[in-house]
Structure formats: structure tokens, C-alpha cells
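Moving on, here comes chain A:
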Amino acid sequence: MMALGTTEKAELLGRSELFEGAPAAALGRLAERAGERSFADGEYLVRQGQAGTGLWVIVSGSARVVRGSEELSHLGPGQFLGELAVIDQQPRLASVVATGPTVALGLASWDLFAEVEKDPELAAAMLRGLAHRLRQVIGEAHH
Partner candidate 1 sequence: MADSDELIDELAKLALFADLDEPQLRAVAHIFEEAWYAADTRLLRQGIGGSGFYVILEGEVAVVIDGEERARLTRGDYFGEVAILLGERPVADVVAQGPLRVLHLAGQDLHSFLLTYPRVTYRVLVEQTRRLRNANRWRR
Partner candidate 2 sequence: MAEVTPPPGGESPAGVERPFPPGKYPVIVVGSGPGGLQLSYCLTRLGIGHAVLSRDPAPGGMFRRFPFFQRLLSWTKAYAPAERGTRAYERYDWNSLLAEEAADQAVMVDLMDGTSEFPSRPEMEAGLLEFASRTGIRVRYDCEWLGTGREEGPDGERFVVETSDGPYRCRLLVLAVGVAQAWKPDTPGMELVPHYVDTRAAESYAGKRLFIVGKQNSGFELANGLLSYARRIVLASPRPARTSIETNSLVGIRARYVQPVEDHIMASGVHILSASIERVERRGDAFTVHTRTTDGGLALAVEADEVIAATGFTTPLLDLPGLGVATSGQSRLPAQTDFWESATLPGVYFAGTITQGAKGPQKYGIPSNSGAVHGHRYNGRILARHIAERHFGAQLPRRAIAPADLVAHLADEATNAPELWNQKGYLASVVLRGADGGWHDEGILPLAHFADAGGPDGIGVIVEGDPQGVIRPAIYVRRAGNVEEVLLDPHPLHDFASRDHRHALERLVAERFA
């Protein structure tokens, strides 16, 4: 499996709603800090109840989202988990387990903190993304 270059990593990260409108330079720096990891079948990407330390985006393969014994959903290439945990580090609400060989790109909270401090425009973009999402969710709840 070929390792991803920075540009491809940036492109992948940029697909998250969280980073919509983020400055390209900031995305590039985040991509430099993001690391790829391979998971064997049955290996946990995250465990339910553990403090969240970052986000993952699936590069190849797939994973099951499991809460207790209940299977909630599947994640495939390009899909994210932990977009909120990367910011607030709240405990994971579910476990995510690789089904078959899986590669995922991970961005740690502390790396995101460091970038946000350096590039306030990145934070502003993320705030807007969250605010937009919040509006949508509130809107759905009341109509």
C-alpha cells in the first residue's frame, strides 16, 4: 500500500464539514501532522468510553461502529469519525472496529490545537462549520 502524500492527505481531511472553508495552508500543515495507520481485521480504531484523542478518516477498507453489542453503522473510504472528539476530547460513544485490512488517517487533538493557535483563520472557519451544523440540527429538531 502506497503511503499518502501531503496533498492527498490535505484533500482527504478537507472533505470534512469541520474544515469547510479552512485556509489551504492550514489544511496542508494539518495534513503534515496527520499520520496513516493500518488496522488488521478486528482491530479497534477507537474504544467506547475511552477519552477521544483525535479524528480518523478511512482511506481504504471499512469499519463497523458498535455500541455495546449493537452494531450502529459501517464506515467506508472518505468517512470520518471523531470530528467532535478531536475538539472536545469527550469519551467515545461507540467503538469502531476494522472489518478486513483497513488504512485510516488520524489527526490528534493536540496537533489540531497547535494549528488553531497558529492560524486563527482556521479556528474561525471551524467555528463557522460548527455553527452551520448546529443551525441545521436545531432547525431539524423544530420543524
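The set was built so that all candidates are chains of the complex that A comes from, given by their letters.
Operating definition for what follows: a residue touches a chain if its C-beta (ideal position, glycine included) is under 8 Å from a C-beta of that chain, and two chains touch if they have at least 3 such contacts; residues count from 1.
Just so you know, these numbers come straight off a predicted model, no measurement behind them.
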Inset, instruction - Among 1 or 2, all from the same complex, single out the one that touches chain A. - result: 1
Legend entry - Sites on chain A touched by candidate 1 in the complex: 84, 87-88, 90, 113, 116-118, 120-121, 123-124, 126-128, 130-135, 137-142
